[in-house]
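Missing here is one protein chain; the remaining ones are kept as they sit in the complex.
Each chain carries a letter (A, B and C) given by its place in the written order, and its residues are counted from 1.
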Amino acid sequence: MSGLTYLEAVREALREELERDRRVFLIGEDLGAYGGAFKITQGFQERYGMHRVVDTPISELGIVGAAVGAALMGLRPVAEMQFMDFVSCAFDPLVNWAAKCRYRWGKGVPLVVRGPAGGGTTGGPFHGQNVESYFANVAGLKLVSAATARDAKGLLKAAIRDEDPVLFFEYKALYRRPDLREEMPPGDHVVPLGLADVKREGRDLTVVTWGTTLHPCLEAARRLERDGVSVEVVDLRTLVPWDRETVVTSARKTAKVLVAHEAPTLGGFGGEVAAAIQEEAFEWLDAPVRRLGAPSTPIPFAPSLEQAFLPDAARIEAALRDLHAY
Amino acid sequence: MSGLTYLEAVREALREELERDRRVFLIGEDLGAYGGAFKITQGFQERYGMHRVVDTPISELGIVGAAVGAALMGLRPVAEMQFMDFVSCAFDPLVNWAAKCRYRWGKGVPLVVRGPAGGGTTGGPFHGQNVESYFANVAGLKLVSAATARDAKGLLKAAIRDEDPVLFFEYKALYRRPDLREEMPPGDHVVPLGLADVKREGRDLTVVTWGTTLHPCLEAARRLERDGVSVEVVDLRTLVPWDRETVVTSARKTAKVLVAHEAPTLGGFGGEVAAAIQEEAFEWLDAPVRRLGAPSTPIPFAPSLEQAFLPDAARIEAALRDLHAY
Amino acid sequence: MTPPPEDRIGLYRFMLITRDVEERLGILAKQGKLKGGLYRCLGQEAIGVGSAYAMGENDVFGPGIRELGAFFVRGYAPRLVIMQYMAKGGGPTAGRETNVHFGELHPDGRGLISPISMLGSMVSVCTGVALAQRYRGLDAVTVAHTGDGAMSTGQFYEGFNLACVQRLPLVVIGSNNGWAYGTPTNRQFRARDLAARAAGYGCPVMQVDGNDVEAVWAATREAREICLRGQGPVFVEALTMRMVGHAAHDDAKYVSREMLEAWRARDPLALQRQRLLDEGVATQADLAAMEDEVQAMVLAEAEAALAAPEPDPATVIGGVYHGEPSPLAVAGYPWTHGEAAPDGWFRQDAATVESRVRAPFDDTGLWNPEVVPYAPVRAAVEDER
Partner (left out) sequence: MTPPPEDRIGLYRFMLITRDVEERLGILAKQGKLKGGLYRCLGQEAIGVGSAYAMGENDVFGPGIRELGAFFVRGYAPRLVIMQYMAKGGGPTAGRETNVHFGELHPDGRGLISPISMLGSMVSVCTGVALAQRYRGLDAVTVAHTGDGAMSTGQFYEGFNLACVQRLPLVVIGSNNGWAYGTPTNRQFRARDLAARAAGYGCPVMQVDGNDVEAVWAATREAREICLRGQGPVFVEALTMRMVGHAAHDDAKYVSREMLEAWRARDPLALQRQRLLDEGVATQADLAAMEDEVQAMVLAEAEAALAAPEPDPATVIGGVYHGEPSPLAVAGYPWTHGEAAPDGWFRQDAATVESRVRAPFDDTGLWNPEVVPYAPVRAAVEDER
């Protein structure tokens, strides 16, 4: 199959931005000689040098703290978390420095923290988490989630050019999936932040989703179509600020909405989306907005357990059928 | 006025638990000679000694890490954050050690992390935050929020006796409010976690709230009563696990619900509550579940700005009237 | 300090088990029978084995990813490790956790802390374990491991600093194996070595040849005694080399052949074997017999692991909070928190413990203008020039 994998799309975005703007640099663990844990930056240090591809000690706090300082000084750091789980170790400077500098001081902190999130690769409790909701209530941050190769490239380029701090969630389960290979649009492919994407149009039901879960949602929609049920699949893409308009428009059109994501349902970002939908589409809704996420447990290791944990096409299909029957 | 202030109630809970169970100890910054930033533990180190009132370096990570280890060994650490804002610095061991040990290893981590949260004292962006939503999606933690002196004592005692890790949010704006003085129930006053409390019964509207915001909600309810509108005020008290039953029962009764809290609305825990209410009371609702929180900004310093930021009785009243008129 | 003869052989035997198990795991990985990554300690077996062997029965051990040997010393059957790597339902975490992320804790305070991935955090958790040992009046220490890379983390620093201020009975063993994943130590820290780095904590610091299992044993024993005298914590740097990639997927091309060759000549198993022969502790025949026996044992253990059941998908939930049914509780962990501490749980009275805690602070003077050395200290600057 031709086109780029999701991982290659990320790599291309980084490379193009390094080429485009000398203010852009990469910082993280094992980026240089090793090329990054997933080999995304392989060969980059040879090409761009050690000052644009900075290897650090194992110091997520230090990496993000330094990225904040460099961003204040006008550079555009792109920091890698080897796994997004480790952003827990860099939490404070993100929520207290990066998020608040513009409001309290008028200075933007244009940095990107990116890395692989999510389950599906038997990573176990510390290499498979979806941690977007840590940050959802922190004003000043942007949260971006890319579910396809094209979006990964276009959104990452937009994130790097953004004037505000962006947490950019990639998905290791998608990195090398051959069926997600896509041709990139020609030229400077930038996907603006803050816009959801209707990945599939439909009339009868809406499912709002993001990240890895987009794919089982599409699969479920295909299965329902066989029975004549038409499902609209909205990929949120940016979680903060999120595209209420597209989502609410879809909700008003179909009158029945499911919000599906990979993180546990309780306290997940789906609550925000569901709450807002019913606030803004109450009169249009024929059923409660339903949520489908993982159970409230850490993500387990064994494939059979992980499979039971993650929302898959079968469970999404069942939830949609149930909603349809409401 | 007689009875205990909120702060005195917290102190009494700590003292009683130290007396009751030798496994309980306190750990944090400036607890000893200084008696804690808010003087809650004044005199404790003289009385209980340095091994039960442990002064630490400025090390929130170290404090919580050590609390995890001690809890695993069967002790019951109660760790203080000087301000709850600083829990951002202790984030990782809470979400990855404390929250996950039981699931992944079968070992409970019975610790409490407590401290003053919230605005209303011109603390500015780093001494006035409400940070409960950082943790809402992390399975394995419990989140408790006390809005009255009695609840502060009873819930804190329950938290210390709980077998799981508890984040206990106190409110510095309530610590010394003379109008919140209350007599404590006699004997061993323990308020079980996980139960909401209907702080005021009503028929026409429900407001679900917690923490400092309870008080402007009660004030707004009193004002509406003068116009014959009866508002039920539900104090959630425990955020995780939260008392769906009490909340949904109230929602089904009044058919119109406002969720009000001090943190910014976007990404706040109110989303979870609103989403769940409409899922479970859809057929009963006469209006969308509304949310009222702070705007999506850091919390500002100046009194006039802080006042504009925090949901107050006037704004809650307006939101309730609007909902009533729906 | 030299261990008694049977222990010198025992040290070799546990290194052998460790290597054989890892080799077996390597084969199973190639056969696609393992889940997740395989993290080996090839070339570093002496550290996990030597330090665990030196511990007292009631001590607590906090392993890193490369202390597999300690699990065998502490009595775990190889099959448990293999089942864990295979994500078997019968494994020590019922398939919930990865690699060496398991352990045990007993009401009497003994234990092995199940590590998590976040590097450095084991040291701050073990600071709390050591605090609890003193609090409960146990005559025991905690031995925690860190890598050179993990030592760059704030969690290491805050935890170890707290342990130092509190003079806790904590031995931290830092394995300086030259690399953290693909990053060499000179991009991890600027001091000469971990010992120099640790000096700033103000606690006793030792350095030991991490490929010499008897030296690791001796250093851990000495460090342990310093801790029991109330002078802990102690930092022990063990110098060694990671002889394979970070994990099975890493071909470690970034390591030079010369570096590997030089260290290969210092293989810890070969060193100890030769020493046992040279010093007449064992004969060639003794060792050959032991090697056969271990190999057969490990093979049998692997067979048992292979036969074990997969986890039941229904066990994905449960056991997050106290009182929920859990596949782990069923697996027999005895440690629960009752309403009151059982008799004898505190081994010393509160006053004795209190006096131990107070001592380090009582004998340390507070800051005082007399002690100000007004001349700038420039030694380090001169060094640089």
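The rule is simple: a residue touches a chain if its C-beta (ideal position, glycine included) is under 8 Å from a C-beta of that chain, and two chains touch if they have at least 3 such contacts.
Please read these numbers as outputs of a predicted model, since none were measured by experiment.
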| item | value |
| --- | --- |
| For the chain not depicted, the shown chains it touches | A, B, C |
| Options B:C89, B:L141 or B:V191, residue touching the unrepresented chain | B:C89 |
| Which residue of C:A219, C:V244 or C:L269 touches the chain not shown here | C:A219 |
| Residue touching the undisplayed chain, where the options are C:S117, C:T153, C:Q272 or C:S326 | C:T153 |
| Candidates C:R197, C:R224, C:H246 or C:R273 - the one touching the absent chain | C:R197 |
| Contacts of chain B with the absent chain, listed as residue ranges | 29-30, 32-35, 37, 55-62, 85-86, 88-89, 122-127, 295-298, 300-305, 307-309 |
| Residue numbers in chain A that touch the chain omitted from display | 21-23, 25, 49-52, 54, 56-57, 59-77, 92-93, 96-97, 100-108, 110, 139-140, 142, 161-164, 241 |
| Contacts of chain C with the absent chain, listed as residue ranges | 152-155, 157-158, 161, 164-165, 167, 176-179, 184-192, 195-209, 212, 215, 219, 222, 226, 231, 234, 239, 241, 256, 259, 262-263, 266, 361, 364-370, 372-374, 376-381, 383-385 |
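Simple rule for what comes next: only the chains that are shown with their structure count from here on.
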| item | value |
| --- | --- |
| Cα-centroid distance, chain A relative to chain B, in whole angstrom | 30 |
| Chain C residues counted as touching two or more neighbouring chains | 93, 96-97, 101, 116-118, 154-155, 320 |
| Interface hub residues of chain A, defined as touching at least two other chains | 85, 88-89, 125-126, 295-298, 300 |
